[in-house]
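Note sheet for the following structure.
Note that one protein chain of the assembly has been removed; the remaining protein chains are unaltered in position.
Per-chain numbering from 1; labels A, B and C assigned in written order.
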């Protein structure tokens, strides 16, 4: 029999296609998905930039989390189609679940969440917020997201569907590397998503990659590593993220101390009150308020705060608005305590601040880049003889083995006026 | 106060290159230009979307006016290089002036300015604001923008330099068609900017295009026409622009009537006070305040207003936030008065509003699409025999002649609940 | 004998994917198609350039007819998928037939067939040769091509399938415009194939385009027109095609006059014998021999003939090999007889030839460019109200009406030494 088509998923809003600069035309394959797109929790992703402050280095990187979620769903459609064509059984309900799960996998991200995770809700990670939002939406949709949630949580019997949503080779990563590379213009990040997806298969309920795709996997891991250094952990991006993080921390402290502060009601809700995990679990208002936040709340406030009477807050805001960012230095080992101490004294003097406020203007710490972490979950290669191996055991030299080691760099972020 | 003078950077990184997803690497060819980039008036363009509400239809279209200005400067570099290689004399000062002029040509745009022109400063067009900002910057830069301003205003002796900045074949249009096509994913808008610029020359102080470029010009005009219908005047984009325009109008009316209204100080300044041309001319605070506005001010306020006690304001804001937009109908002739009247009554009933408030929910009028307007200024073709002709007199059929006619369409914008 | 039957492949790699620089990965959706690819008649298309002499102007245009056939089949897969998703019933057998038909639609092309149609087989068009080859293959494949042939000939009951293979909006045109634009680097020829295919539907057994695709259709017609002037009828391409045509004509005449001539046996077969339609119909050797020919036969001979004792043949060959081509002049009306006569005399003198041999060095005639020919078959638009209209009756101005007029240009092709 020729060409098994996915049987038309019940009532398709047939003509819905969306232009995407990365992949061309995206089709919404089911009306449930179309309805999910319209949900306010999802629409707000239009107003949250995918890569936060990165646009200060790569001006094209204005794309939103909404773009990314749609793109990841497009890749999921390709993956499901390929796996079915190789004889893997995936029901229509499971396919729909996988589409909804990938569409909503990042729905719990707040604005600038790389820099600001935990700012709004103490100790609660964005994955938990995503899950909570999905559960809420599920109630509104009468349980139509049951399968999606099971796949997202990893409790669905077919574990490979979860791997498509969340693993070292999931549709999330394939899309964000492709997309962030596209919008930043960093061509080194290009990933052969088409080839990789074509090479996917399933054995023992695990995603595997056909052996001839091994160089594409190697390239994918290298591209990921390079995107970290060149984009996500770019020194100027780090400086900007530290700065916005310190601004929000300061503003929150002032608000909690009773200082008057300009801001949208949603922002002030999180600044004036400390929201704990307990409250997150018990008070539905937390999610409602959280869902009102986006990049606009932060930037509109930040511009106003540049004129605030608190000298630290206003100086930090003025610096960020005028792109007078710190300079970040990276070291392979932690900088010597004497250097840090000496520099700290210079910063205090130059900024005219007390040592207790040093952390607003000078940051130290470490960043890590894990191109591939076989300890977490592995990328498995399906050999022609049927054997299954971890990718690092197969590559023709030690290249991937070295890539699977975590790289740690130590940073020192300082005002540009201070040099070391 | 938010935006201040650009502190002259001491040590300029002369080899500055910027990644652009559209053209690859952009070089900043002079340190003056680098300093202009840092100016707060220019940096704010990072926070103003190039095509306003278009992202509601084309999710990729998040790109900023900052992106566009850099891109247009890149094309200007190409154009100057080509003209020089053909023997046209352009001094280094003139080249620098042309770069600065194109970089700053749109600096006076406010947020969503296609929808909101005149909202902030009564009767003053964005070109006038651009000029005023350039003049202010020029003072801060000790007259280094003299040539740029002369080119921008058309008072520089070499008129073709002004044409490169502003005419039917300027670097502005070449970039925005290319860029908007790129970010929307509407491949029909692709323009062969490279070929067109290679075909440019100057005769009698007028830009001309070598004859063999005539099909590229024809294609350029067609692409422009199609981008208007498919993107800039897309029915859903129109609906969203009408909506944000009506929201801001209503909010301004409420503010001027003394109603309390959430908003940044800059926004409230323009909402509580009516700024006239006279004030724009005499009060420096107007520009200072204007320069503080960007997309964030509008969207952060709009989200809050969705809970405002004024039923019209809150309903409009709620509609826009949840993408419940009007439906726009287009007609080749104005809709019959009876139809309009009947529909108006339905809208009033459905929205429970008085006829005087009908305009918030129902809009009528006309839009025009001028692909090529030879009456304004012409695109001139340089024939091999040296003759110069308007492009419409040369094309091998009547195609361009028809394209040079203005197309008018009449619209009726209505809540989706009402059908005609 | 060179080319024989394709040995039926025993174990087919069903998941066969092929890299294509234009579309990415192409999938071969059925093993019959994989077997067709291996057939010698089809494999020879690898050695025939899609756009003949065009590479002398656009060096990238080396792509083969094999590339194009695969690409057109890819588009057919998209089209079938879209039509099915809109509820059009297309059986698996019909889908397979449509794939095979588009794959083989050009299989009867000989080398440089735009310039050399009728050179090898007198008065027989390449479509007839394609059909003959398909019928022969069908015998070898035990009738598996019955549906494909019916679709190709237009005798299959579902006429829209034939339109997908051959009409003004067929997959052939969509692919060749896209592909030739890609390989020449003429970005003006880019066609939004993805959008157009997404807009296809069927009414009354006729392909129609949804109304909102009208600008894409307009753009498609304009792109086609421009590709004709800028690529297919480019003056230097014309000059080269006239030249290879005259070379082959001369060589054939010499061969038939009994002159010894270097050449592969297949080439000499067609040069020494005049093959008529009657022979084509009755003698199976004609197709066998024809299938042995490709670009290599012509170019290897042509290089040798540059040293032939016949002064006309050697001079023409030497000219083509060293890219000393004629110059082509285009006129909107036929050049005046006096001009032609005067020029003819100059050519005879310059080339030292008799008037009877003038045609080898000087050509006159007319070329036509039919961007859209509604007289032949129409591109139909499906309006939202269900009405069906010819695209030229719907476009919002006269643009398409003018494009639907045939443009005729008169040419005069002369050695560069002669100027007019």
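Odds and ends about this structure:
Definition applied: a contact is a pair of C-beta atoms (placed from the backbone, for glycine too) under 8 Å apart; a residue touches a chain by one contact, two chains touch by 3 or more.
Given the structure is predicted, the values throughout are model-derived calculations rather than measurements.
Of the options C:46, C:277 or C:416, the residue whose C-beta touches the omitted chain is C:46. Looking at C:64, C:163 or C:326, the residue that reaches the missing chain in the full complex is C:64. From the options A:93, A:122 or A:188, the residue with contact to the chain not on display is A:188. Contact with the chain not shown here comes from a single listed residue; of B:22, B:45, B:72 or B:95, that residue is B:95. Residues of chain B in contact with the chain left out of this view: 15, 17, 24-25, 29-30, 81, 84-86, 92-93, 95-96, 194-195, 198, 210. Touching the omitted chain from chain A are residues 186-188, 190, 192, 194-195, 215-216, 218-219, 222-223, 226, 229-230, 332, 396-399, 401-403, 405, 407, 409. Those residues of chain C that touch the chain absent from the view are 1-4, 6-7, 18-22, 24, 38, 40, 43, 46-47, 49, 55-56, 58-60, 62-64, 66-67, 70, 182-186, 262, 264-266, 292, 294-297, 299-301, 303-304, 321-323.
As a convention for this text, only the chains that are shown with their structure count from here on.
With every chain reduced to the mean of its CA atoms, the largest distance from chain A is reached by C.
With each centre defined as the average position of its C-alpha atoms, the distance from chain B to chain C rounds to 44 Å. Chain geometry summary: the mean Cα position of chain A and that of chain C are 49 Å apart. Looking at chain C, one finds that residues 194-195 touch two or more other chains.
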